[in-house]
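So the structure is just underneath, and the comments pick up after that.
Every protein chain except one is present and positioned as in the full complex.
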Amino acid sequence: MFEIDERRLDRWERRAEWPLTGLAAVFLAAYAWQVLDDRSTPGLHGALEVALWLVWLVFAVDYAVRLTLAVDKRRFFTAHLFDLFAVLLPAVRQLRVLRLLTVLKVLNRRFAGRVRQRVGVYVAAVTVMVGACASLAVLDAERHHPDATITTFGDAAWWTLTTITTVGYGDRYPVTWEGRLVAALLMVGGIALLGVITGTIASWLVERLSGVEGSVAEAERATLAELRLVKAELAALRAELEHRPGV
Amino acid sequence: MFEIDERRLDRWERRAEWPLTGLAAVFLAAYAWQVLDDRSTPGLHGALEVALWLVWLVFAVDYAVRLTLAVDKRRFFTAHLFDLFAVLLPAVRQLRVLRLLTVLKVLNRRFAGRVRQRVGVYVAAVTVMVGACASLAVLDAERHHPDATITTFGDAAWWTLTTITTVGYGDRYPVTWEGRLVAALLMVGGIALLGVITGTIASWLVERLSGVEGSVAEAERATLAELRLVKAELAALRAELEHRPGV
Amino acid sequence: MFEIDERRLDRWERRAEWPLTGLAAVFLAAYAWQVLDDRSTPGLHGALEVALWLVWLVFAVDYAVRLTLAVDKRRFFTAHLFDLFAVLLPAVRQLRVLRLLTVLKVLNRRFAGRVRQRVGVYVAAVTVMVGACASLAVLDAERHHPDATITTFGDAAWWTLTTITTVGYGDRYPVTWEGRLVAALLMVGGIALLGVITGTIASWLVERLSGVEGSVAEAERATLAELRLVKAELAALRAELEHRPGV
Partner (left out) sequence: MFEIDERRLDRWERRAEWPLTGLAAVFLAAYAWQVLDDRSTPGLHGALEVALWLVWLVFAVDYAVRLTLAVDKRRFFTAHLFDLFAVLLPAVRQLRVLRLLTVLKVLNRRFAGRVRQRVGVYVAAVTVMVGACASLAVLDAERHHPDATITTFGDAAWWTLTTITTVGYGDRYPVTWEGRLVAALLMVGGIALLGVITGTIASWLVERLSGVEGSVAEAERATLAELRLVKAELAALRAELEHRPGV
């Protein structure tokens, strides 16, 4: 009984994976369109809004179905707390930028399978994706504020770049609390991501320049392998001594 | 004689721990109330001020009692220099923000027992606590200065975020010397704390993405364990050779 | 047939190396002259422009020749994608600052042979070269914009310094999209480079002050060498036991 049910949850998640990825891409496109094409007719704007809410609804239904299918509901609940917040919080109009987090998560899962083998490429791609979403979100939040300094996508992208690198000239900065929320998420997440990139470039530079072929971790693994050979050798020696008739 | 006295100091510290933690929480709450509710009646403001001074007095008495109970007074004095400054400096009206350091220290000790097992969660919680205290302190220092750019708690929290991440847009910055003292403490302490967080996120990302299961430290420990097995094997081999009648 | 052709590519690259290095130096000098001496007569300005375009043409011809000489054209194409962009993109007038990337690459290859042995000196020299090129490029892009804050080489150099160290005061910052493109390249590349420098200085300081003679990597290598001696010892022991007549 137990086994069958968890298998049903697994099957649902496997089947829903592709449609949800597609919907995440649709959501991102519709959101980008709505934010970038600010002067669209009310009809088009309304249609995009409906599309965004429909995608949200599908994600909400997906969460409900998974919770229903799970046998150990308490464990599912605590393990997928982030999913719950991602469904509940965007229901508040002001926090709809948080829906982008779910979209990023779904797209990331799809994308990870392909390029995970090359960490550098993968992290760079994720950073570009995070940066693009942060630019859209901050533009959406700031655009219509009277004191805003971020009013075009170019401004937003430039602001994202100066923030993620911690340069922070201060020629552009968010003034609304929604924009500052986006900034807070970008700072904590983006600085870590860019830290990985510059750290990778830096250690690659040092290794290549100093002619060091392997890292400490590799040397450590070589030591361990060597040690296991020594142990096997010793065991063989002992076995030989024990079974020799002449001794 | 020696033993008995140091035991008395220990017993005092163990007994005073819980009341002092409670008082630290009271101090933080009263300080936050006084700073955030700026338009309170003079009566309420005065009552909060009295409460703050009473807590200070209890901490001062605690220091005096501990110094009296200690047998090796010179050693206690040098080992608890920070406690002395935390008692003496806030007596100057301008430096009362420094009392927050003592409060943070006491609350931190209580809090550490619970979540120390998970470094990431613990550091994040401490960072939030430090950030909240710095925001309160800088707001308290800046608010009434004519050139101040930090006049609400939202501004103060935003300033703390841009400072702790070293982004520093420059749309908000302290202009009083008290505010700059808070900034100096936040910069040195907060940057280290956030460095731990982004460093943890970055190394977690790299490890997870590159499929490395263990760290260098773990591999090192495995090597050491393996090596001890080899040594034991060798010792057994030697013992066997020595006690064999046939050899 | 195969072998002969790849040999022809190699021979071309070896022969073209010195002339291309010379041309890269000429390009850099002409570009610097054109940017710094803004009030030159139209005749001189035109002559420099022609010189820049001629150098570009030689680089384009070099790429075409190499592609023709290569046998496995697909592999050459994917392995030298950067070279293709460096040839195609500067054909657009707005992107001519990108030509500096090729120049940097060629000069770097020449320069690397000499001082590669001392990582610190090498990285410092590359950083200065990158900084000088970024200053020239941003000055070229910004100078004639009405809102520009970077209008002299001194301003540009100062902006480069505050950007590369992520200090970012915000007294100088690019406002054109070309200038921001230069800033983006400088941030990603320059921060990694300066990270290597400050990291090297920092670890040198720590090592020198704490009196630690060797690093973890050296200790690891010593362990591995020791372990190989142990293995050889064991093998000798086993061989001895096997060939002894008395056993």
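Note that the chains take the letters A, B and C in the order they are written out, and that residue 1 is the start of every chain.
In this section, a residue touches a chain if its C-beta (ideal position, glycine included) is under 8 Å from a C-beta of that chain, and two chains touch if they have at least 3 such contacts.
Bear in mind the structure is a predicted one, so any value in this text is a computation, not a measurement.
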Inset, instruction - For the chain that is not shown, enumerate the shown chains it touches in the whole assembly. - result: A, B, C
Inset, instruction - Based on the whole complex, identify which of B:V123, B:L136, B:A157 or B:I201 touches the chain you can't see. - result: B:V123
Legend entry - Where the missing chain touches chain A, by residue: 166, 168-170, 216, 223
Legend entry - Interface residues of chain C (partner: the chain not displayed): 154, 158, 161-162, 165-171, 197-199, 201-202, 205-206, 209-210, 212, 216, 219-220, 222-223, 226-227, 229-230, 233-234, 236-237, 240-241, 244, 246-247
Legend entry - For chain B, the residues touching the chain missing from this view: 116, 119, 122-123, 163, 166-170, 173, 177, 180, 183-184, 187-189, 191-193, 195-196, 199, 216-217, 220-221, 223-224, 227-228, 230-231, 234-235, 237-238, 241-242, 247
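Keep this in mind: only the chains that are shown with their structure count from here on.
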Inset, instruction - Name the shape of the chain contact graph, picking from line, ring, star, complete and other. - result: complete
Legend entry - Between chain A and its twin chain B, rotation from the CA superposition, multiple of 5 degrees: 90
Legend entry - Greatest separation from chain C - chain, by CA centre: B
Legend entry - Whole-Å separation of chain centres (CA-atom averages), chain B against chain C: 43
Inset, instruction - For chain B, jot down the residues that touch at least 2 other chains. - result: 166, 168-170, 216, 223
